[in-house]
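Of the protein chains in this complex, one is absent; all others appear in place.
Chain IDs A and B follow the sequence of writing; residue 1 opens each chain.
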Amino acid sequence: MSQQIVNTPIAGTFRWLKAGGTEIDVPAEQNESYYALLEKEERTIVLEDDAAAVLFRADLEKGSVLHLIQIRRQDGGPEGLTRTDVQVTCAEDAQFHWYRVVLGGDATYDNCSVALRGEGSSFTADIGYRLDGRSRYDANCEAIHMGRRTESAISASGVLSDRAHKLLRTTIDLRRGCAGAVGNENEDVLLMDETVQNVSVPMILCTEEDVVGNHGASIGQPDERLLYYMASRGIDAETACGMLAQAKIEAVIGKIPDAQVQARVREQLHGGDGGEEA
Amino acid sequence: MSGEKTYVEDVDRAFYDFRNEEKDVYRVRSGLTEEIIREISREKNDPDWMLQFRLRALELFHRIEMPDWGPDISGLDMDNIVTYVRPDTARMHTRWEDVPAEIRDTFERLGIPQSERESLAGVGAQYDSELVYHSVREEVAGQGVVYTDLESALHGEYADMIRQHFMKLVPPTDHKFAALHGAVWSGGSFVYVPPGVTVEIPLQSYFRLNAPGAGQFEHTLIIVDKGAHLHFIEGCSAPKYNVANLHAGCVELFVGEDAVLRYSTIENWSKNMYNLNTKRARVERGGKVEWVSGSFGSHVSYLYPMSILEGRGAGCEFTGVTFAGAGQNLDTGCKIVHNAPETTSYVNTRSISKSGGISTFRSAVVVTPKAEGAKAAVSCQSLMLDDQSRSDTIPAMDIRTSKADVGHEAKIGRIPQEAVYYLMSRGLSEEDAKALIVSGFAENVSKELPLEYAVEMNNLIRIEMKGAIG
Partner (left out) sequence: MAEQLLKVEGLTAGAAGKEILHGIDLEIGRGETHVLMGPNGAGKSTLAGVLMGDPELEITGGTAVFDGEDLLPLAVDARAKKGMFLSFQNPIEVPGISLENFLRTAIEQRTGKRTRVWAFRKEVKALLEHLQMDPGFAERDLNVGFSGGEKKKAEMLQMLLLKPSLAILDETDSGLDVDAVRTVSKGVEEFQKDRSASLLIITHNAAILSALHVDAVHILVDGKIVETGGPELIGRIGREGFAGFEERAEDAG
């Protein structure tokens, strides 16, 4: 184990927010992997808690597509904290898709940094989490737009209850030369009680004129009109919140391009009672 | 349209950019030592507690680190900053005729006494380290409204009130420049509005820094008592010098129960200014603070007015525009702490970057577990006028209660080419079309300002936009 500062975003903010890097004990046991995708190659890689620390590097050649699916299960998996560091570069028209579901574990630290070097390359991140019982999710996700007409979409949604703590920094970095680039960030967090803490730092850094960067976030309790609507159909507030919470994760699961993984995660999510009987 | 672009050199700020010869002034040596602090304190005839306060703040200043998360301020060498410059002919005047001719002329060129006659309830004018003029309309004074310089207030009937509030919201421990302010503060205004009193037209303070290499450290303390209403306007400018000037003022606003305070600023410091200003408001039950902020000048700015919503139903509105041109790094935004139930905040900002300028919107919205039913909405939009500039948006939200509703949206982009095309098809030049669009973009602020200030702001935008097209 070694003390390290992880998840440091490209730009910092007020010191008292403690949203800069986080100091942790990085586990000694590391699962290191490197992938070099050839032109037009397409691959899907699934990582389900094999190691406490994952170092993942990939270089994507022209037109290649990489799906990285990472699931932190509700039970099983390593004790204590897990740490992930994903660094990917994309050449022309390459696509990197990151699917990240966190359903449990004591503490999860994720860093995902994607350099969109080639023209027309793209990055999508779909992060879904359900945290409770003092669990902690701390992440930094950044899309670095260097090539022309590059695109990124970072989207996170999740639910916090029972002393859970979440800190998510997302950055769209639109660098000089990335004309025509589009970056989108979106975050949707449901807070279920008074003991949780949610910190969101969605940054857009820009040194190029002909670009579009957007961010939207919605944090808090479910919309009152929505609860009223559901109640008018006989669904009480607790059930409604539960459904909405599952919906947040479902939004991510639905995008996972592997049916088996989808099914496994759903099973975890619905606590083994099947949910979808048919 | 050709795709070519050219860039402005520096902006023509002739209107603000005149300077007076410095003569017959008293100034301390540059740098920061206990000796200098004692000298300032003696000059200002501080009560003893204030001297002790200054000395403690100085100690803190030496201990606290420079901020490491914002724009570079290494060009600011404290050893070269003169912290106290008193203009000639002593102290504060309440009759405009008594103000020294040269200073009078300065403010007249900036339109200050004129606007007083027309639309202000009271005016304060600070020149370098001291207030040179203060006046308040009789009918306003008759309502019990106090508007005076802080130094005289320290020795008058409000001495206790000041001691109770002075740097309680912004303690010198807050950050390095708050400590500096605590040590060397000079000038600024004290305003007290008694319970239930509505001041119908705004009060204004204008700050002018004339001395090269100097710092201005005015302290503004405003107490708006229960149910009272006030609009306070602050204007700042300075001529340009080749040496760094520093502004580290401090604004403390106490907004009582059901009181409303609007605090408007049009900041147009010269582009050698380091503007490291701290502004903070504390709002009690049902009260509201409204910040309206236009940042156009200075070389480097760190400016994040903070609102602490301390009572049930307290509210905050922040409306801002920042325009960073050549050589400017303007880091602006706001901080809001929801610390009571049903508090609300609404933030709406625009930033514009041009000719290599850097503008950063930085914010923090904190909702504590006490703030059940809090609502916060932040919206920030940025406009990039060329690909030599930089525009960053760095918001943060720290939410610790489920019964909150927090929304945030940010957008960044360029001037819509079709809008420029449309306006040009109606006969506007490209330059005018763009200036018009940028003025429209900044309308969130201009529509909140009294007319003459809105006009001044649009003038500033036009000046900044001029020559943008080759």
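What we mean here is this: contacts are C-beta pairs under 8 Å (C-beta built on N, C-alpha and C of every residue); 3 or more make two chains touch, one makes a residue touch a chain.
Since the model is a prediction, treat every value here as computed from it, not as a measurement.
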item	value
Touching partners, among the displayed chains, of the absent chain	A
Missing-chain contacts mapped onto subunit A	223-226, 228-237, 239, 243-244, 246-248, 250-251, 277-278
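Assume only the chains that are shown with their structure count from here on.
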item	value
Subunit A - residues contacting subunit B, complex	11-15, 17, 19-20, 174, 176, 179, 189, 191-221, 223
Complex interface listing, subunit B residues touching subunit A	67-69, 304, 335, 362, 364, 369, 372, 382, 384-387, 389-414
